[in-house]
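Worksheet: the structure to be examined is printed underneath.
The complex is shown incomplete by one protein chain, all other protein chains being positioned as in the whole.
As written, the chains take the letters A, B, C, D and E, and residue 1 is the first residue of each chain.
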Amino acid sequence: MGEILRLGLILMLVALVAAVALGFVNSKTAPIIEEQERMRRQEAMRTVTSSLGDSLQFDSLAVEGLANPYAMVDRRLAVVAVSDAVSGDRLGYTFVAYGKGYSSTVQTMVGVDSSGRIVGCSILYQQETPGLGANAENQPWIGQFEGKRISQCSVRKDGGEIDSITGATITSRAVSDSVREGLEAMREQDLFEGGERA
Amino acid sequence: MGKLKSFAGGTHPPDRKHLSSDKAIERLPAPETVCVSLCQQLGAPSEPTVKKGDKVSRGQEIGSQSGFISLPTHSPVGGTVLKVEDMPMPHRRSGPAVLIKTETEEGGQVFEPWPEFREHSPEEIVERIKLAAVCGMGGASFPTYVKLSPPPEKNIDTLILNGVECEPYLTADHRLMLEHPDDIILGMEILVYALGAENVMMGIEMNKPDAVELMREKGVEVVPLKVKYPQGAEKQLIDAALGREVPAGGLPLDVGVVVQNVGTAKAVAEAVRDGVPSLRRLVTVTGLGVESPVNLDVAVGTPFSALIEKAGGYREDVARLINGGPMMGIAQYTDEIPVVKGTSGVLALNSHEARDVAEGPCIRCGKCTDSCPMKLVPSRIARFAEYEKWEQAEKQGALDCIACGTCSYVCPAGRYLVHYIKRAQEMIRALRKREA
Amino acid sequence: MRLWGEFAKGIYKENPVFKQALGMCPFLAVTTSVENALGMGAASTFVVVCSNFLVSVLRKLIPRKVRIPCYIVIIATFVTLVDMVMNAYAPQLHRSLGIFIPLIVVNCMILGRAEGFANKNTVIKSLADGFGMGVGFTLAMILIASFREILGNGTWLAVNVLGERFHNQPVLIAILAPGAFIIMGFILGTFNILERRKAGR
Amino acid sequence: MSHLLVVVLSAGLQSQVDAIAQPALVLGAVALVLGLGLALAAKKLAVRKDPVAERIEEFLPGANCGGCGYPGCPAFAEAVAEGKAPPNGCLVVGPEVDEKIAKAAGQEVEESVKRIAVVRCGGGHSATDAFEYHGPPECASAMLVMGGQKTCPYGCLGFGDCVEACPFDAIRMGEGGIPVVDEESCTACGRCVDACPKGIIELWPAENDVMVACSSKDKGGVARKACSVACIGCRKCEKACPVDAITVDDFLARIDPEKCINCGLCATECPTGAIIDKVPARPRAYIDSNCVGCAICVEICPLDAISGEHKQRHEVDQEKCVGCGLCVSKCPTNAIRLVGALSYRRSEG
Amino acid sequence: MAEPRYFELAVSPHVEGHQTTRKVMFDVVIALLPALAAAVWFFGPRALLLVVLSVGAALVAEYASLRFMKRPISFVLDGSAIVTGILLAFNLPPAVPWWIPVAGSAFAIVVAKQAFGGLGHNIMNPALLGRAFLVASFPVLMTAGWIAPGRWQQEGTGLTTSGIPQEQLAEIEGADAITGATPLNIMKQTYDRETMDSRMGEGATEQVRESLSSGGTYLNLFLGKIGGCIGETSGLLLLLGALYLVARGVLEVRLPLSYLGTVALLGWVFGGSGWFNGDPLFHVLAGGVILGGLFMVSDMVTTPVTPKGRVIFGVGAGLITMIVRRWGGYPEGCSYSILLMNLATPLIDRYTRPRILGEVKKSG
Partner (left out) sequence: MSASMLMAAVLASPDTGGGGVNVAKMMAIILGAIFINNFVLSRFLGICPFLGVSKQLDSAVGMGAAVIFVMTLATLGSWLVYHLLLVPMELTYLRTIAFILIIASLVQLVEMILQKFSPALYSALGIYLPLITTNCAILGMAVLNIDERYGLGESLVHAVSAGIGFTLALVLMAGIRERLETADVPPALRGLPITFIIAGAMSLAFFGFAGLGG
């Protein structure tokens, strides 16, 4: 038994040291990682809303019941309200859409104006097949979304106005459907002005 | 007539029997010297009992039996022993043999003739067949007496006489049935008596309607069979005639059957009725490489060259000389080799008839599988054999192959399938022996 | 001189990939671009050097019976370190290497070196060995990644090398899974031929 | 329980240290439990297997990578112990370890003399064919057809079954139609010996450079007719051999490798060239001034090449000496050296 | 005594059968010619060009690999590479650029065939693996490039262009190419009808339905007057070729029959939009099933040799074909189903060894 205890303790010692080291490094890197992530989102939010104005202000908007109905992952649809930094007028929104693509869950940052028209999209994260689905990141494909409204926002095969990437319909569908469903959820919450009702 | 009986698989090589099928049997006198092999039969060779310079009479024993699966050897002529040593043989590079200078073809009756064989017990008959050195004339030269002494627990109910002669070209059995039906029938009766079998039948392929008719007239029960190679192989014959399957690795006697060639029946008749040991056999000399194909009755030990001469000699173009039929026969590189009891044919093929295909890789067409009469997958066994995976070859049934050559014949890639399988069989047996 | 030998053997003579076929998973998975290969190579090299070092230092202290679990903990620690650091300072790369960073833990090469070499050799030699193996692994990855990136994307380290037309219509399969396997098969075959040539001379 | 841990931790430690101590405790606890478990398992598993396998396992990395084709190091160790796997099957460890494994497995028969395969036939294209053979190009296949196409029933068939069989690529088919063994690569594994259906390959000491390249037991005339380089049993070599290393039986000469001194005299005597001498040039013995004239060498030299007055410096007849070196080792004063072509054995191609 | 005479020695049997590998292969070539003629008639001389390029590349690749491996060059002429070349080209959309068949053939011969040891040793159908390679490598080109039959007669031979109509090329970059519809493309879209209708409202599928009915009558399907790969469209002429092969004893009927039968049966079971209302005839005639079933499922090298194994192969391939057609990402599953079953062929062979005559099967 003594032998066994000794072995166990040695292993524990090694693990202790390892944990200490990791804990230390983690305490240093965790904030950086978090900051990185935040910056990336900020950056993306700015790009997709750049057409709304130069000095914008982003406020996260907690709307009850706004879950992304399409996302396969358990995340709330975090809608961020975009308003003019000077006047404070609400100009639109941004949110991240999650759609299950061919080999990953594609995350798309979407910017809409307050009437529900898309003003910009960019892919935040994807692990699709290089050369096929991964092309969704690139112009001109992702640029198609600009100016589209809810009803237009699906691939042509499904009757919408988005041309899918040849050989990568699944990815195209994932992006357009998740974007549309996000928009639909927001519409249900009456976030849009004007004619964007069913 | 209804559907002819047959077995599953098989093939139809062009039979070319017309070359010699209407040539009556001719008796070829013994040549100046005969070279008598001491391993005529399957099994152990016989021990020479004569030496250089000895005088021998026709029918005298010149080699003694040396085991259970073995037989004595007799001199087919009267004369002087010239030498006793290894000489080239049709089935091996060289083997023990006795060279005898022919002085007379008289005599030969060395046992008491038994015109009424029923006066003697079956045991006596079997003993006589043994002493007369009768072995199978159907190709494998298996000692006939062994087949007639089944273990007591096996009950033999049926004798099948094998008059199928499915090998292309060969016609000796056909002529024999036409010319000596009574000898065959007597031999058949003796065999039935020795075995105590209830049924007896004769299997004949329907390309010999005249023989079928003749035998029927004589009151023999004939099973007419579809013309298909290898209809004459005993397992296939039993399957066709009786619908019985000889168990894999088993013998016909496991299903209560003994199969004997018609020529064997004749040899049995002569041994019992006339008291003459087995000294001669019928040989078809044919092929497009000889001038005029013939069916000959020759003394064992006659060189192939003498037979060829009798058939008018070679034609211009002879590519291959074969002991036996074209499907299973063994190629010879010289004609200075003697006829043995297993020599059913001497074939001289010209370069058009002789197989000449470059071996290519197996294209897995499955034709070999479809036509293998044993329902093996020859391509696979051959692959294993080629890559020396003996164990796997054995698992695939290499030992069940009857070496009929059907697979090689049909193979579009020209694979030497039987050859590989035979090699596997040899290796497997050798390995088994080593392990035992 | 001896040290150089310990280092150099990892590059060709005992190359972990081509001679030992170890660590195939990350090797095939992340070599879709040279950049990834470099990143993965660096990460693996770091881990193998560090673990070799530590194992060698502790080789007298760790009892035989728990050595494998201890090595695993050591390796896992370094892997987690790399994971965190890369995530903080090279997030782009971290994202494209994905799950294969934690999987460095089970790269047989690293455990193999720990057990097969560092466990029995001095610290300095183990460092050289680990470094050699890491570099060997990295070079091998760069080799196959070059094939894959050039054929499959028309670029090398993101620089267009085969022209715009090819870049727009590359042999996509090279960066897909089958391409990885097949290219690897032919690379190994080529090595075999080279070996034979050398032996046959 | 986990919550309990949190409580304990946060109570006892400052939040700054928290970030480090917390993981340490959790991981330490996990490791302790597992370590105990593992150790216990190791103890309980004491019912171990083959001690040889266990010894082999010591040398293996324990990474269980499967690269060897066996499911893990223990399985591989067992396979080696049972002789089913080659000792160098592990891809991870280097050649030094391979050797240790081989030793542990006891497979390495400590051979004092390196052996190589030699083909006891020089026929090839010099031997006549009895007929043309149509069949699979393999020796074993040809063998089934009347023993192969060569007139000589003992000779090499030349289809190279041995070449195929060699796992080390040590044999190739030579120009003359006879397989050639590469001395460097041959490991004397004996595969070719088994593969040759004619049984004419033999493992022969690598040091012995002279051998009879024929296996024919036919009488001289017969053998000669079948092959121009056959041994005809003339016994000239027997007479020429200074150390009586050659015997001729069944019309075939045989060299006793133990006795043979590589002098090569038999080869020069053989009228058909059936004896092969691989030494390109021989050294000569040279006696220097250390010679005290003891005359031991005179006794030793099988060729009577040494002469000299008693107590005088002796001399070697350079014409007679064949460089066998027997005298060198026997000289009490180390006065004899072999000069010239010294490193012949390994320098040839 | 006369000069002794020596004869050649050979292993038995000493007579030869009537088939040789080369005859078998050239019979297949002959059997494919009618379909080739149809392809030229429907899709223009460009179809012929593609076939010639494909065959040429296959032969060159074969020659080069044999040379490189120092194997007998005579194998180049055994005809198998020609068959592979033709069949590969038959599996291409008619408007692909000229280098597509060249790349595909080279891959088929070098990777799928010679790397395994050449004729008879390959595991997977070289032509189909070549096609799979092309689809994975150039998805855009391989899924665009359909030509409506007879269109070339109005628009010129198109021999000089890349083959893909200009207006399509313009759209290819990152966007859907509007392709000359093939029957299966249309079929596939109707499967999505429920989703479409629920999303887009009733009537959204009208356009699709229309195109299906204009997709052609059975007669057009059977004659091949329909969009599709070069050699797959004319069921009639392919059948003609297959009958020739059966007559010549080259084609073994178990494979094609079990395959086509399974496709028909499953086409009825779930080939429609519900259960048991599919159109078996449509499923057999559309797409590559006839070409695949008659000439590629029956490639003996890559399919089982045992009688039972062949039936299993055919049924398995039929099943996968229909599953892919109904639920998979590709409109056609024929080629992948054959490749997948090729993978299982060694196993099938292993477990379907026929009962040896007289063998008593051990229970269990």
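Here, a residue touches a chain if its C-beta (ideal position, glycine included) is under 8 Å from a C-beta of that chain, and two chains touch if they have at least 3 such contacts.
In this text, all values refer to a predicted model and were calculated from it rather than measured experimentally.
Visitor: Since one chain is left out of the picture, which of the remaining chains does it touch in the full complex?
Guide: A, B, C, D, E
Visitor: Pick out which of A:Ala18, A:Met45, A:Val96 or A:Ala136 touches the chain that's been left out of the picture.
Guide: Within the whole complex, the residue contacting the unshown chain is A:Ala18.
Visitor: Hey, which subunit C residues sit against the chain that's not shown?
Guide: 21-26, 28-29, 68-69, 72-73, 76-77, 79-80, 83-84, 99, 102-103, 105-108, 111, 173, 176-182, 184-186, 188-190, 192-193, 196
Visitor: Suppose we count only contacts with the excluded chain; which residues of subunit D make the list?
Guide: Touch set of subunit D with respect to the missing chain: 1-3, 5-6, 22-23, 26-27, 30-31, 34, 37-38, 41, 44-45, 47, 63-75.
Visitor: Provide the residue numbers of subunit B that touch the chain removed from this figure.
Guide: 361, 383-384, 386-387, 389
Throughout what follows, only the chains that are shown with their structure count from here on.
Visitor: Starting from the defined contact criterion, work out which chains touch subunit A and subunit D both, please.
Guide: Where subunit A and subunit D share a partner, that partner set is C, E.
Visitor: What is the graph distance from subunit D to subunit E, where chains are linked when they touch?
Guide: The distance in steps between these two chains is 1.
Visitor: Any chains in contact with both subunit C and subunit E?
Guide: Chains in contact with subunit C as well as subunit E: A, D.
Visitor: Using only Cα atoms to place each chain's centre, name the chain farthest from subunit D.
Guide: Farthest from subunit D by mean C-alpha position: A.
Visitor: When the C-alpha atoms of subunit B and subunit E are each averaged to a single point, how far apart are the two points in Å?
Guide: Averaging C-alpha atoms per chain gives centres 50 Å apart.
Visitor: In whole angstrom, what separates the CA-based centres of subunit A and subunit B?
Guide: Taking the mean C-alpha position of each chain, the two centres sit 86 Å apart.
Visitor: Please compute the C-alpha centroid of subunit B, do the same for subunit D, then give the distance between them in whole Å.
Guide: Once rounded, the distance between the two centres reads 49 Å.
Visitor: Can you list every residue of subunit B that touches 2 or more other chains, as numbers and ranges?
Guide: 331, 333-334, 356, 416, 419
Visitor: Among the residues of subunit C, which are close enough to touch at least two other chains?
Guide: 65-66, 69, 73, 170, 172, 176, in rising order.
Visitor: Which of the chains touch, listed as pairs?
Guide: A-C, A-D, A-E, B-D, B-E, C-D, C-E, D-E
Visitor: Using the touch definition from the top, list the residues of subunit E that touch subunit C in their complex.
Guide: Per the stated touch rule, the residues are 103, 111, 115, 133, 136-141, 173.
Visitor: Per the contact definition, I'd like the list of subunit E residues that touch subunit B in the complex.
Guide: Checking each residue of subunit E against subunit B gives 4-17, 19-21, 23-24, 74-75, 78, 80, 117-121, 252, 300-303, 305-307, 310, 349, 353-360.
Visitor: Which residues of subunit D touch subunit B in the complex?
Guide: It is residues 130-131, 134-136, 140-141, 144-147, 153 of subunit D that touch subunit B.
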